[in-house]
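Accompanying notes for the structure given below.
Every protein chain except one is present and positioned as in the full complex.
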Amino acid sequence: MLDVNKIRNDFPALDQMVYGQPLVYFDNGATTLKPTVVVDTLKEIYSKRNSNVHRGIHYLSLRMTEEYEEARKRVRKFINAGSDREIIFTSGTTASINTISSTFGEEFVKEGDEILISAMEHHSNIVPWQILAKRKSAILKVIPMNDKGEIVMEKLDDLMHEGTRILAINHVSNALGTINPVKEIIQKAHKENIPVLLDGAQAIPHGIVDVQDLDCDFYVFSGHKVYGPNGIGVLYGKEEWLEKLPPWQGGGDMVEKVSFEKTIYADLPFKFEAGTANYPGAVGLAKALDYIDTLGKDRITAYEKELLNYATSRLSGIDGLKIFGTAANKISIVSFLLEGIHQEDTGMILDKMGLALRTGTHCAEPVMTRFGIDGTVRASLVFYNTIEEIDRLYEGLIKLKQMFK
Amino acid sequence: MLDVNKIRNDFPALDQMVYGQPLVYFDNGATTLKPTVVVDTLKEIYSKRNSNVHRGIHYLSLRMTEEYEEARKRVRKFINAGSDREIIFTSGTTASINTISSTFGEEFVKEGDEILISAMEHHSNIVPWQILAKRKSAILKVIPMNDKGEIVMEKLDDLMHEGTRILAINHVSNALGTINPVKEIIQKAHKENIPVLLDGAQAIPHGIVDVQDLDCDFYVFSGHKVYGPNGIGVLYGKEEWLEKLPPWQGGGDMVEKVSFEKTIYADLPFKFEAGTANYPGAVGLAKALDYIDTLGKDRITAYEKELLNYATSRLSGIDGLKIFGTAANKISIVSFLLEGIHQEDTGMILDKMGLALRTGTHCAEPVMTRFGIDGTVRASLVFYNTIEEIDRLYEGLIKLKQMFK
Amino acid sequence: MTLKEVQEQIIEEFEIYEDWMDKYNYLIELSQGLPALDHKYKTREYIIDGCQSKVWLYAEMDGNIIRYTADSDAIITKGIVALLIKVMSGRSPEEIKDADLFFIDRIGLKDNLSPTRANGLFSMVKQMKLYALAYFTKQQKL
Partner (left out) sequence: MTLKEVQEQIIEEFEIYEDWMDKYNYLIELSQGLPALDHKYKTREYIIDGCQSKVWLYAEMDGNIIRYTADSDAIITKGIVALLIKVMSGRSPEEIKDADLFFIDRIGLKDNLSPTRANGLFSMVKQMKLYALAYFTKQQKL
């Protein structure tokens, strides 16, 4: 079992008052708090070990390069990729997806082709494909979901055909919490020779991701959502795909030789890492992954399941409260609305009680449209949250209902 | 006058031994060390104030958003831009240039058009334009430089004509130290209606940049080269240009409304900031700019000039040492070679003496080609470096010559 | 009452509320007192951008003064816009366009004023002043 009180000591941000109340941080889906070990790593690098990586042959540069490449190995191990060459550091999920929509798009998508996404995507997995579709006169198709917030698998079959170039779908929905049956989806897609990109932004912090087992072609996530720093993200791609794609950004580090006449690009993974890397970010991310492994992914999953069950049953008990996203397989996200009370009102009042929840569309407007609403209040819980904090949310909501009755 | 000893206390990395010798860090052109005030800011944010910006309506998110937007104002003031809407946070210089090469390229460059760069560009200001030229069947033209490493201004006139769509040039050369007469260049270009992008990566840390005075259309730089964090950079663009350009990356935060049918992009500057921002990086960068202002830009410039003069005269005194980049107007960069000794040998041996210099092409291979060499040894000096450190370099080189004679 | 007086009155009113809850209850009350906005103005054209909730604002000249009416689908936001209307409505375009709204800071609603697109007070004030500016310019031209 996780010792939550001990864990909470690792997160100094939890220990603060907001409007005179102890902070309850339930906005983990937007960004997670950082354990001390990550913060200290950044501090040490920036104050002592910092030096630009690659090509430098002096002591600090060599050391920092080693640390950076170790971080790459660490990420590879965490998601069980086959090779370090398949791990590309980017600035975040959004940049990772745009890398693929741009390069894969440039190389493989032509007029009339179809790009398949789902009805529950984050804007970061919609807009890049819309931009591509527009540029290439391709067509964006959407796999629908049912009222519980689950992909309608039968429709998926209908939507895949010869002209479908790529399927991009989130592993876990940030607005609803749904864990999609991605392994099955990938198998279906591969049968039709369609490569699959998984948006793992919300999946990585909550559980086990094994890209070889999933057999996905691309997997992307952000450091800041998995207890690591901002400005760093990961793009995993199968080597065979990455080899085939042209580089996206041009700049230092992604080239082997440059002349005005002809430029030779560097090998993987560097081909996709133009410019000075965010190496402190990468090393900080590696530390965050270490931290997760120390707690134990299985134990995290079990505890967060407990939080989800408790929160779901507690909140369901509130008259007029409706939960959006009731898939059988969910991570610890509870998106809800109180009847007759706007999500913004709920958010503002909970805030004054020291409860930090996200309100609005969660950058997934089409999900809201699907349910005929224009936003929800979202509690996204992680391993440093507690049953007592859920009780405080419950009590807050009861009090709030009084105010608005 | 700057009190260098006091300043050095602000940079803990300076206080360390390398191979038993006190470190001399002369690799500032690659990345600068960080003052404690920047490191502490990052630590405080990540351990206490961290929360995702924009759209959140709870306390931490509102506070962090304010800090982030304050950082934007800080940058605007530092480069004297006209409006916050013109300041876009990116992940670095390379990303900033790629943003423009992609969006400006998409919108305004067509087959047969010409793109003008100079012979002394960093790869980050070459390769993006090569990629664009290839995609659009446009032509890349290069303004030559003379043997001192100065732009040949007469050639510039010849190279600009009706078909020239954009001129992209570095404000200061990272390989040679040349400060280009950018104001004059911009005036010439504007007479021909050619917009100008300035790569300010090496200019910002050394002196005063006033984008309104320069009248440049775009100005780009990186946080990590100006005493700030990695993974953050700036793209300044005149509002009238930025309004005309399509967004580059798609994702969260750069949209106003999203549906599968139609997406409305957000206003400036957000249109170009897709995905979760590196807000700790932005705030850290703002702190670094504060730090520079506290020291005083004029005093920094004066002191660095002194370092340059001393280093130039000291190193010139070494038999067989040749300096590359002898422009009349230079920042404190000395690029050199010892006759008959490979730059790698020089770098490796200096490293063992505790001296961190960069060797190789400095991501500016065409500069090397221009001088018929395949690399140099580069000492790039900044305000925390000292006359004594230059003496140590001098003595190191004398000793090294003994070894290789 | 002058612009200054009405603001001072509001500040006084808020001062008696020690608890944030009382303040918000007061805003909720205010929202209930806001005259209904004619349905025909509840369109995209009258929406204020930058609010998480929807805010519709309409302004018209009544002699020499501007009258604002508004609505919102969120109650607290509606309360805030009601407060703004209480301060600004019924004044001349010139007075409104240059109004120094010091009360916002003093009653602890500054959070809501930050131009972070997260909520709408900033946008509401901006929109009200824009109307005033437009009417003022029009008056000058006549």
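Chains: A, B and C, in written order; residue numbering restarts at 1 for each.
Here is the rule we use: a residue touches a chain if its C-beta (ideal position, glycine included) is under 8 Å from a C-beta of that chain, and two chains touch if they have at least 3 such contacts.
A quick note: this is a predicted structure, and the numbers were derived from the prediction, not measured.
Taking the full assembly into account, the omitted chain touches A, B.
Checked against the full complex, the one of A:15, A:66, A:243 or A:339 touching the unshown chain is A:66. Touching the chain that is not shown, out of A:256, A:293, A:339 or A:395: A:256 (per the contact rule at the top).
Note on the undisplayed chain: of the listed residues B:128, B:325 or B:360, the one touching it is B:360. The chain not shown here is touched by just one of B:84, B:290, B:344 or B:391, and that residue is B:344. Contact residues of chain B toward the unshown chain are 19, 341-345, 348-349, 352, 359-360, 374-375, 403-404. Chain A residues in contact with the hidden partner, per the touch definition given at the top, are 53-57, 59, 61-62, 65-66, 69, 256, 266, 270.
Here, only the chains that are shown with their structure count from here on.
The mean-CA centres of chain A and chain C are about 38 angstrom from one another, to the nearest whole unit. In whole angstrom, the spacing between the mean C-alpha positions of chain A and chain B is 31. Averaged C-alpha coordinates give centres for chain B and chain C that are 45 Å from one another.
Of all residues in chain B, those that touch two or more other chains are 55-57, 59, 61. In chain C, the residues that touch at least two other chains are 52, 119.
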